[in-house]
Every structure is written in C-alpha cells, then in structure tokens.
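Dropping a structure here in structure tokens format, bear with me for questions.
All protein chains but one are shown at their positions in the complex.
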C-alpha cells in the first residue's frame, strides 16, 4: 500500500517500557511518515514516557496506558508494534486482528494461508517483535517455549520479518514476526551461502556475543551492573531458543535438515552483537568466493554491507544504526572459513528491523527513518 | 542569510580525524541543507573516511585530504568548520578569510570590530571548534595557552558561539568560536542566574565530570582503556583552561569580577559530561526560585531543558543528542543550592553546537539536523 | 586481647550474600588468624558459598545457613561480623550479645556506658557493617532512618569504627560500628584539619562519586547494567544518610555545630570511591600547610597516604586494597583548597575496615590480612 508523501501511518506500540520499546519510540518519533497514537506499558501504566524513559521525555508521545485499557474495536490505528514479553503476543495479536474486523479465528485452520489473508477485512497490520510468531512449526514452538501455540491460524499467515530474505512476502503481510537479534546476524551471513551451496550445511558453529540490553530491562540479579562489568561468560549453552529459529531459516536456504551450534555470550557493553561463524567450505570454494558471493548478494541492499578482504568489522561500527556488517576470512584449517557478522541488537536486531518491515508493508522507501549514522565514540 | 528549502550550504571540515570531526560528519551528512565539499585530516591524509572512521564508511564524504593541499583561493565553500588542535586555528582561519577575499589583516587592529566585519568581502564563514578564538582578552589567552594570539584582529570579530546567549551576534557573525564542552554546561546553568542576581558571584564551585572522548583521539598512555576503565580521578585541578573561559562569560553576566572553582574529573565512559555546581543563593532567594528562573529563561529554547523539582538529570538522558538538561536542588547548607547540568560533550559540547551555530548563521531553523533523540541504552 | 601467633579468632558472618559479605569472606579466608565458623545468608540459605559467589567457591567456608537457624547460646565464636541490611542489626546484635551471656538489656539505660561494658560477661565481640550503630544521637538516627532505635543501651557502648580516629576505644570495644564508605573517605580527609582549625567549619562541600557496588546487590532497575553503563548522575541529593554520619564526626573534631554539603554520584565502575572536597582555609593557612598537616597526622598510619604536591590520586590506585589516598591542591578561589580522597568502597569503605577493627580488638598487628597490593589494571 503506497503512501503519499505527507500521509502518516498511525501506529500503536504495545510494551513500550522495555529497551526495545525505547528504541522503537526513538526511531518512530523521527520517522517522517509515522504518528504514534498510543503506547502501552505493562507495569508502568499511568506514567508518562518521561517517567519511564527520561531520555525520551521531550518527544511527543501520548502518556503510557495499560494494555487492558485499550478498546480495540474503537482504536484507529494502521499498524501495531508488539514489543511484549514472549508468550504474550499470540493472544494479544489474535485479539487485535479480531477486533479490527479480521475474521481469522482458530476454526479457520483448514483454510490455506492465502485464503485467510484474503478474507481479512480491515487493514490493521501487526508487527510483532517477540518470538511468538517466528517459528512456523508449532511443535518446535511448543518444545522450545514450553507451551502450546495460542494462535495457530495466525501463525500460518505470519511472515518471518527478515526483509533481505522475504521482502515480497513482507510487503503483502498482515502479520510480521520480527526475527530475534542473534538469528538476524546469523541468517544474513549464512543463508545466501547455503542457498548457493558454497558452504556445507553441517558443523556450522555460531559463537555469538551480545551486549546486556539484549537481556531486556527485566530486573534480575544476573543483569546488575556489578555482576556484569569487567567480566564475560557464555550462557544458554546448547539450549538457547534462537537455535531453532536460526535452523528454521537455514534449513529453508539449504534445502536440507540441519543442526547448528549456537553459543551466546554476555559481554559488558550496552549494545552490540557480534557473531563469529565457523563454516566448512564446499569443495572448490574459497573464502574469497564466499566474500564475493555475499558482496554480490547484498550489493543492492541498503543495510547489509560486506567489508573488504582483511577488514574486520567491529560492533562499534554499527552502534545505534540499522546496519549489518559482514567480513569473511579464510581459516587456517584448510577447507574452513570464518564469517564475522555484527549488528546493533536493539536496531537491526529488533526495533530498526521492525520499522524496516513497516516501511515495506506501507510502500515507503525501505530506509525511511532508518538512516542515522552509527554513533562513535 | 536565509536559505531556500532546497539550497545546500557547501561546507568544508578541517581536522576530520578526531572524535569531534567524526561527530561533525555524522550530523552534517544527515543535515538536509548541507553538502560536505572537502574534509582534511592532519596525520591521515590520503586515507578514506572509511579508513579513519569505519562507522562513517557508508556516508558520502570525499576522501580526506591534507590541509596543506587546499587551494583556498579556488575553494568554493560557504562555511568551514575548524576542528583542528588548539593553537592551530588562528593561523589557518586567518588564511581562509584572507584567501576568500577578506581584507582583515593584523594591521587593522585600530579599526572597530564592526568596521572590520563590514569590510570583509566574500562570504566564507568560519566556525571554529577549538579554543583559539574563545577568549576575548588577548592577555588571558596568552597566559593560559602559553603563546601570543596569532590573529588579534580576527579575535575582535569572533563571536562566542553559545546560541542561547549570543543568538543575534551569531546570526551576523563571520567567525564563530564554539565554546568548550565544560564551559557550555556551566554557563548555561549559571549565566541567567548571575544576570538576575539570584546567586552570589563568589564561591561558585563547579565539580565537572566527563567521559573520555573529551580528551580527544590523541594517543597518550593516560587515555588507554586499561588506564581508565574501572576507575576515576580528577585532573587539571585548579589549572584547566576552561576556567578562564567560564569566567569570561560569567563575568559578563554578573557584571563583576569573578573567580570560579572548576575541577574536572575523568569518568570511564565514552560520552557524557556532568557538572555539579555549588552556588550561594542571594538573600531571599530559594532553590525553587532558581529553578523557576532557569525554566522561564529556557522555556522557548529547543535544546536546554530544566527538569522538574526532585528530578535528577543523568548524562545518559542526553547521550548522542544536542540537549542540555538542568536540575536544581536546595542544599542542606542554608543559603546554598546545587545545580546539575549535563550534556553530551561531543554534541552540545562541540559538534552539535557548531551546527546549531551554522543554522543560525545561514538563517535555517535552529534545530535543523539536530533533532536526534538520545540513544539509550 | 593479644593473641598468640597460631591462635585463631573464630568468626561468624551474618549476611554473607551481599557484596560486602563477599569481600569479608575474600579477606578473612586469607587472614592467618581467622577461622570462619559460620556464615548466614538472608534469601539464599541452604546454598553453598559457591552457589552465591562462584568466585569464592574454592575457599573453605561452611555452607550458608539461615540466620534464624543459629542457636546463639550454643555458638562458639569470638567475633561476629554483621553485614545485614540496615535496620536489621540492632535487634540481631542485641540477641547475640544477650545469648553470649551479656547482661545488657534496655533496662540498663540508666547505667553509664562504661558500667555496661564492664558488666558484660562472655567475650563475644560484634563488628557491625551496617548503619545501625553509627549514629550516637538516637533522635538523629530516628530522623534519618525513619524508625526508633531498637537497642539504645547498646548504642551507648558502640564505638565508631574508624581506627585512625578511635584506635584505643576500638581496642576495648565490645561492639564496633563500621563507618559508611562515603564517611570514611570524608572524615579521614577533614577531621584532622578541623581539629587543628586549619580549615573553616562552614561551607564544606563534599562532591562524592562511587562505583555501583556501593549500591549493594539489591535487585533494582536503577542498578541494571544497561541503566548504568556509559553514563553517570547524582543521587540522594541533599538527603543522603551519610550526611549526618559525616557531620557527627566532623562536629566532634571541630568542636562546633556544622552542616556539610554531601552530594553523591553514581559512576559506571564496580568499585571505587572518589571524593572531591572543597574547603575554606583558615586565615594564614595555605594548601601546602593543609597537605603537610595531613601528611604528618597520617605519617605513621599504615593505610592512609597523603600524596606529594601536584599528584592526583586515582581510585584505581587503591582498587581492592585497604588504602586511602589523599591529595591536596590550592584552589583558584583565594582562601580555598581542594582535597581529593579516594578508597575502595568495599574494602577501606567496608569489609577491610571491619577487619582492621577486628585486628585491633584482638590485639593483632593492625595490618594483618590487609596487605594486598591494589589490583591494576
């Protein structure tokens, strides 16, 4: 749906009191085609945005309201961003779309996804930043999140919100599930290579490092400053929920079953994500070939940049921006290569990508509102 | 000189390889009315911007050139930002204005400043980010910088580039001397109060704290990560060059001689400046009166914000933005108050303020290109 | 009570699950004359020390028990360190001393403190690290801590545990109240000067900065890594509880009533405390005189060091050690001086000082177990 230059997309934000919500507001408030109509906070309802995020206190955003206080039937919004805790969105999104006149209900399971989408009247679109709609396989979702999926019919029409892979589908989508931060950097680095069979599908090792904002604003001892600063450690070893998400997309690209190693680490910084990915090259393929393939694949992409040979990308190079930088090196082990992929976990890993999807869904230039240069130092 | 909406100010940047230069480029590249025509680097000439600042590598900026390689007579720029090391600009700026057809030379000392400005043909304007033109009193300059002033006639037409104080003068200026970062936060907090005699002019204590980018990108042992992280300390105690600069402006506001305490400290963070200023209230004046006076004074200002009673501003609230936040508290010592003033040392303390001045000098809305919301976390 | 070289002081630690408790254990485990008999944790009873503090997992410390599970009558300890939350110790300490055979009860209010101490049979000594026994004036305690004192008789025999000031009293004490971290650094810097009337008692401004461990291990949003890193701010402005504690000791030294400014700030580092103290010199006194007086006063002290003229102490110089470093500078404002005082808030500001007191109480060389050199980088 293309917009006129002066038209505004009316948006609501659910779950604005977390770090993801903060960056959504930061970026949306400066987006020329967006007007924030409402923003909700789970535990901080009634407070102003200035109370919850003093750094955003001067932006024109309505006071935060409680999620329960929204009269969905009467709400006049075009798009809703859900930045709610995991396992919450499915129920909420179902309510949103239903109230907006969508006839999607669980009983429509038999209908093909396209039919469901076609039957949806009204045009509220939902962009979900949680994990609730990322996994297409309901049983995989249940195994990893410990509960049955609350909106299986919606899952069928949900589109995995990685623009570089699913641009066309996102443009047509009613419901977009924004990828996790770790999967974003990993899939961008690996999917084109698996697609073109330049690397082997086995023994892919993703050693991932992230700043602390990736853990969210939840008040846990392990996230206290004194627990984190001046130290680092791995976590979620061999059991992190981003693994099945990464595999879902890599399996698609590779056309075969895959199990990847995904090992995240906590690093003492606010923002930033850095993945060092170890791959086996296909026969006859060199690291230079891999770099060239990625460079070619992303040549026209506004947000993915493959750096020249011998250059190492650093997370500070993309701090606060929607960019992903990728570097490729030959490994000393013959037949292996090392791919470095870095993003800002809150921007390209979450809120920036959500807005990139919104731009696609509303026919705007994809980079609208996302052109901030990285902040350094 | 007002500009049409589509007109571009053609700018050059001298000294683009420091942190101040990086933030100038970051902001100017997204300024709708600016085109960067050239950028020089002292030690890094010949390198691309991507070499010196990989995080800016995707911006459209010409390759860096050496300062000596500029043919000033043939350069077609409207404004030149000087982000050169201290004690360098005076000579350079003299050269720039002379080459552009200005007839200002040292022999014109006898002429009144207004006459000199009027006699300047050509319309290159210079915005200097160094300390070279901040001090009006040449002997004070000499005492604190250990050298005679190299361009005393130019000093007469230089305008101290603090927009909230000198808006009209800046609009008419040919040469603007951007204030130091520490003085910016201190003067904004204190000048209105001295002007209105709400506080005493004696015994003002400015305990200042700054992130490490304030020290610049100079390669010194004391700025190494391992020397700084997990610790803090005072420096330049009772002998920092920003003291005379602060006094110059406060003396003007107060209308009497003054000596302030100014004690800077280094804090383990990249950006951010925080000043805790201890003042004596004039008879019959309360901290609430002080807060109200500052709030009123800055009510119409886009970048200076006085926070409500009992709220403490934090440097993270203004990280990456051109804002200054001020809070006022009553002291337990009767008759005293505590004023908290915080900015981003690279933005409102340097490059952002430089652009704010440029906007004024070219008749643009003052906030143009400076509306980024702070980055948190 | 002097100890033989091979004798061990049997100690118990109450509240071992906070940062103060961690540093107590870290230091006591390497103290040649200490054996840790028990350690309690409030919320973590039943866990091993390795669970609560993995970095201490290899030390020989009994598993943590719940405070309620201690049979005080049957406990065989010589000394008990209380690192409990504020407003808890008074009740607990009363119980400890009572159970150990002490006859101190609230009914003995009429008795002079010396009589109470003499009547105490048994020889359990208590070293309290909380604020519960620091303030001698019960009404001041009540005003600042919002509750009546629970053990006023004990307060009469409590000794303020700053060895450099109260060495003899501490040696004879049954109950020592360890000072707060901020007061330690401030009082060491100022008390000798007030005593000798080298500085004025009015207009003393203490601008204090501390690392985050000073806030303890309490799980609050404001202490999350992402709330703190890359920023700083003041807190407790004009209402911090350490102000009356500082004043209590300075009033004693000065022999006159006093109100000080005490303004703490949070700095993004784990450990470290830095106070910049602004004072007015008495007539005829110079900063050099002040420095000389402090150097002389502390010449024989093992843990307080006055640095040479023009040297600035840094918090990293005392990281992890029990040292306090002090520097003195002349202010640009005539008649004023600037005193810099820095400690490690967990060591000299808390646990190290507690052990220093224990050494005194048991007749050991004061430096026993406290001679670790600072850790840098």
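Each chain gets a letter, A, B and C, in the order it is written, and its residues are counted from 1.
In this text, a residue touches a chain if its C-beta (ideal position, glycine included) is under 8 Å from a C-beta of that chain, and two chains touch if they have at least 3 such contacts.
The structure displayed is predicted, hence computed values, not measured ones.
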Remark   = Out of C:16, C:64, C:153 or C:314, only one touches the absent chain, namely C:314
Request  = Check each of A:88, A:259, A:282 or A:368 against the chain that is not shown and name the one that touches it.
outcome  = A:259
Inquiry  = Can you say which of A:155, A:248 or A:315 touches the chain missing from this structure?
reply    = A:315
Message = So one chain is hidden, and I want to know which residue out of A:129, A:243 or A:281 touches that hidden chain in the complete assembly.
response = A:243
Note = Listed in rising order, the chain C residues that touch the chain left out are 19, 22, 25-26, 29-30, 53-59, 212-213, 229-230, 270-271, 305, 307, 311, 313-314, 316-321, 323, 346, 371-377
Residues in chain B touching the chain absent from view = 19, 211-213, 217, 219-221, 223-230, 268-270
Task = Tell me where the left-out chain touches chain A, residue by residue.
result = 202-203, 205, 207, 209, 211, 226-227, 229-235, 237-239, 243, 259-263, 265, 267-272, 274, 276, 278, 312-316, 319, 329-334, 336, 338, 340, 342, 377
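One rule holds in what follows: only the chains that are shown with their structure count from here on.
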Query = Given the contact rule stated at the top, which pair of chains has the most C-beta pairs in contact?
reply = B-C
Key: Chain of greatest Cα-centre distance to chain C   = A
Message = Quick check: how many Å separate the C-alpha centres of chain A and chain C?
response = 48
CA centroid of chain B to CA centroid of chain C, Å = 43
Inquiry  = Using mean CA coordinates as chain centres, what's the gap between chain A and chain B in Å?
reply    = 38
Task = List, in ascending order, every residue of chain B touching at least 2 other chains.
result = 229-230, 270-271, 313-314, 316, 319, 377
